[in-house]
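Here it is, the structure, as structure tokens.
Below, a portion of the complex is reproduced, with chain positions unchanged.
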Amino acid sequence: MPDDPNHQHHNQEEEEEEEAEAEASLWAEIKAEARQDAESEPALASYLYSTILSHPSLARSLSFHLANKLSSSTLLSTLLYDLFLNSFTSNPLLLSSAAADLRAARHRDPACSSFSHCLLNYKGFLACQAHRLSHLLWSHRRRPLALALHSRVADVFSVDIHPAARLGSGILFDHATGVVIGETAVVGNNVSILHHVTLGGTGKVGGDRHPKIGDGVLIGAGATILGNVRIGEGAKVGAGSVVLIDVPPRTTAVGNPARLVGGKEKPARHEDVPGESMDHTSFIAEWSDYII
Amino acid sequence: MPDDPNHQHHNQEEEEEEEAEAEASLWAEIKAEARQDAESEPALASYLYSTILSHPSLARSLSFHLANKLSSSTLLSTLLYDLFLNSFTSNPLLLSSAAADLRAARHRDPACSSFSHCLLNYKGFLACQAHRLSHLLWSHRRRPLALALHSRVADVFSVDIHPAARLGSGILFDHATGVVIGETAVVGNNVSILHHVTLGGTGKVGGDRHPKIGDGVLIGAGATILGNVRIGEGAKVGAGSVVLIDVPPRTTAVGNPARLVGGKEKPARHEDVPGESMDHTSFIAEWSDYII
Amino acid sequence: MPDDPNHQHHNQEEEEEEEAEAEASLWAEIKAEARQDAESEPALASYLYSTILSHPSLARSLSFHLANKLSSSTLLSTLLYDLFLNSFTSNPLLLSSAAADLRAARHRDPACSSFSHCLLNYKGFLACQAHRLSHLLWSHRRRPLALALHSRVADVFSVDIHPAARLGSGILFDHATGVVIGETAVVGNNVSILHHVTLGGTGKVGGDRHPKIGDGVLIGAGATILGNVRIGEGAKVGAGSVVLIDVPPRTTAVGNPARLVGGKEKPARHEDVPGESMDHTSFIAEWSDYII
Amino acid sequence: MPDDPNHQHHNQEEEEEEEAEAEASLWAEIKAEARQDAESEPALASYLYSTILSHPSLARSLSFHLANKLSSSTLLSTLLYDLFLNSFTSNPLLLSSAAADLRAARHRDPACSSFSHCLLNYKGFLACQAHRLSHLLWSHRRRPLALALHSRVADVFSVDIHPAARLGSGILFDHATGVVIGETAVVGNNVSILHHVTLGGTGKVGGDRHPKIGDGVLIGAGATILGNVRIGEGAKVGAGSVVLIDVPPRTTAVGNPARLVGGKEKPARHEDVPGESMDHTSFIAEWSDYII
């Protein structure tokens, strides 16, 4: 569950140490990748030094890169840099989530050839980290600032995640353009969401009105999920589907309006975790049988 | 009907005065909101002063904000500011439409917590005002300039409304990313349009080839409406629908291809104005019965 | 076939000369259009001189315009300009493809009133040329630079074409926002692709996993085509369709999931080339019969 | 006397009309020059259109040019443009002074080949106009804004004129770099001041402590005039002089410390107005006799 992880551990300290080590090793790998790219491509070296190689930590690199991407003539990069760096420093969870997202992209997206490529170029990754920052501001009741940041992310990346929405870690927003996630939406861990996906509300009444996405869910390109419905753990939503109903765990919903593959009564269940396996199309055979 | 409102009034002067008063009061409220935000959030105060609090009127504030958002290295902010301010000054209708749009967002979108939030952050609102400005230029046969402005809006906000398209007032573009509205489209008053909505043409033949949207219509996320079809007053188009046919007033079209809820012959009619009530999903029960 | 055109000609030199003449005449026409616009609209003259009228060739004009659009605080316009100009100079095919794309937009899009309008304002045209440049870098194994450029195009135009994807010439990306084309996709010549179209993969396994689009295909707004499927020459994909199957030449696929108009066994065949005729909706009657 | 011209006229209206006509004719000449330059030099046309040819008046052109020159990341060009344009509109004297300064440069500086050259390129001219604007703000007790503007002029042009200093019209600051003019200095009409000239104070005591320069004075490069001394009408101060004493009208002071040419008792008097004739060196013979 995002935002309130109730992990119990024999030894939390040990775990934190491991996490810190993992992050340090990730950062070392990112720098090694960037160094190699800088050597092979002098035209890009200046860019790689300013965004990665001149920084002592992932937190500074990300703060710098996001601040420059999201700044505008009325919202200066130095202000954003300061804000981001302070947030990363006081909330280590932000950084471990970023690290988990980097690993998710690298692991799940065959087009993601290196961590540094994701860190620098994936608008989905960057929009997600910016969302975590604006969510933190929102939680601290600095709402006007959270909304201003949200607005910059929507302009710059065409990704529109309300600051109040709660996201887990290990999230992959693939391609990301056009993603819209509403105020009361919740997204679990290890979820993969393609571009043009909407987690939308049902109307003008306030309150809890957006979808809840379980861990390990995969949502295909252009899918629209509306209302306070529940997409169960490990479920899959086909590309272009319009979902207005709950989807049980480990089942697949497809079509407009979306129906469960295998039928409402006894839907087919899959064994893998689609948010991680990224299998978009294995249901086709079954679907074809069912529909056509 | 947008662009040629044939209102008859006992006393037009009185009405204009009322409108001016309403606008002044709206502007006062916006400044009060911004002032409170500036006090509670010093990091945002500079932004709020430059965009709102330093300006004597909504027209100047909007001109400043849009000019800075839409400027580029080859289209300077001072040029745009001048252009916008002159347009607002010589066309009071532009400002009253902006005011109506602000009220629409505040009234219909539960995530819209204040007028200033909409004015500063809603790309749908800003793209709509920029469209009104480019439409004015188009009407005055300053087409190359209208198209250059249109292009900036499409780049910056990912909202693509042809300068020739005619829009009413009280329009809400919610989230707005990916909206495409073609050259001969007409949109009535008090319409709500979600993101990824297309009001598209039918091919490469010129002439009147885009949809006509009646007053009070609600068009759900990702809906595609193609051709010179008529979406009747108070009708509703479900998310993800592909509409190639006329939709009668107060009825609902859903699906791909879209069909009328309740059937072609005797479609179900609703009483509310969906463009204002923003009820996206009440047809689900009926739809399910009909389709699944 | 893009990228390896095996044209045989009696006289290649003659053909090249003709091509050069055609490009020179196109450039002359563009300048004439811009000159006329500059005269009629002084407010735009500075923009028109800097983007078109001050340049001696289309290659310089495009390099300048793209460099300014795609530059950022960490990727300077001078660096991009240099890169683009060198690419255009050493690869004449880039320029002839750009010329073919300009003609395609002018010929197929009734809203495209002049070549200069397309050159300056069509994000689809500009994103496509930027893709050709990043594809060239990719081919020369300058991948980090290709990906950095790709990322800028995705940010600035909300058009996401993987540098490895292969595109033919005479391509029209109409409106273009939200287009996503994956790593192993191939797009033929004279194809027209509307906004929000996805040519996506099937999952996290690498290898050849994206659609192959034949010459003369028309893909409607919001269509999603997934997997290594083949859309045959002159085929048409309806707006909002979700295509997971091969589509035979000169047939039409519509719906979610997409089916062939006329039925799987004996699909209806059309005579025109929809990628050029841009006929989006003539199948409606038939479709209606078939489905509703 | 600057700032309070007590001119009596038979018919003030007539005079104002003449002035307006003269300004209109000057503006027409500037545009004609710029148009010719734009035609002969396409690389500069964009610059000439944005700074001169797209503007309907000298006031707008100057406001635009100064706003872009003086803006910074924390002081936006739109804010400055608005401020300058409002000032020019409400204080016609600002514009007639600018016109007089343009004529002075054109008339007195053999390197000044056209009005537009001075308007665009002379940092002395631009710094002087910016001073007039900051002086106006100072007079209206908007001192923090006046000082912020003053600071920008000192950074951008290396010309440091305190906002409280009073300047006449028809002023030529030739080359201008390094000019420093203190708070209580007064400069008359038709004065020519070369670069590195200081009109400085005498210490840390406030009050009236800076030089008073009469009409028609010429002050050579690098001259330093300190304290509340009076440089009489039509006097001349040689380059590099350090003046700590009053200089009578129509006499010449040279040297460090400066002495009157011809001697203190019976200084040589010249007939011309050196501020207009710009004769820097005719005193050499006499000086040589006197000193060497």
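The letters A, B, C and D name the chains in turn, as written, and every chain counts its residues from 1.
Here is the rule we go by: contacts are C-beta pairs under 8 Å (C-beta built on N, C-alpha and C of every residue); 3 or more make two chains touch, one makes a residue touch a chain.
Keep in mind it's a predicted model, so treat the numbers as computed, not measured.
This homomeric assembly is drawn with 4 chains in place; in total, the structure file defines 6 copies of the chain.
Convention: only the chains that are shown with their structure count from here on.
When subunit B is laid over subunit C using CA atoms, the rotation angle comes to 120 degrees (nearest 5).
Interface comparison, A-C versus A-D: the higher number of contacting C-beta pairs is recorded for A-C. Taking the options C-D, B-C or B-D in turn, the interface that duplicates A-B in more than half of its contact pairs by residue number is B-C.
Averaging Cα atoms per chain gives one point for each, and the point farthest from that of subunit C is the centre of D. Per-chain CA centroids place subunit B at a distance of 51 Å from subunit D. The distance from the centre of subunit A to the centre of subunit C, each centre being the mean of the chain's C-alpha atoms, comes to 29 Å. Distance between chain centres (mean CA atoms), subunit A to subunit D: 59 Å. Shared interface positions of subunit D, defined as residues touching 2 or more other chains, are 46, 50, 54, 74, 76. On the side of subunit D, the complex with subunit B involves touching residues 46, 50, 54, 60, 64, 67-68, 74, 76-79, 81-82. Against subunit B, in their complex, subunit C makes its touches with residues 37, 40-41, 43-44, 46-48, 50-51, 65, 68-69, 71, 77, 107-111, 113, 117, 120-123, 156-158, 175, 177-178, 194-196, 220-222, 238-241, 254-256, 277-281, 284, 287-288, 291-292. Those residues of subunit B that touch subunit C in the complex are listed here as 72-75, 79, 83, 142-145, 147-148, 150-151, 154-155, 158, 160, 162, 177-178, 180, 182-183, 196, 198, 200-207, 209, 222, 224, 226-227, 240-242, 244-245, 256-257, 259, 264.
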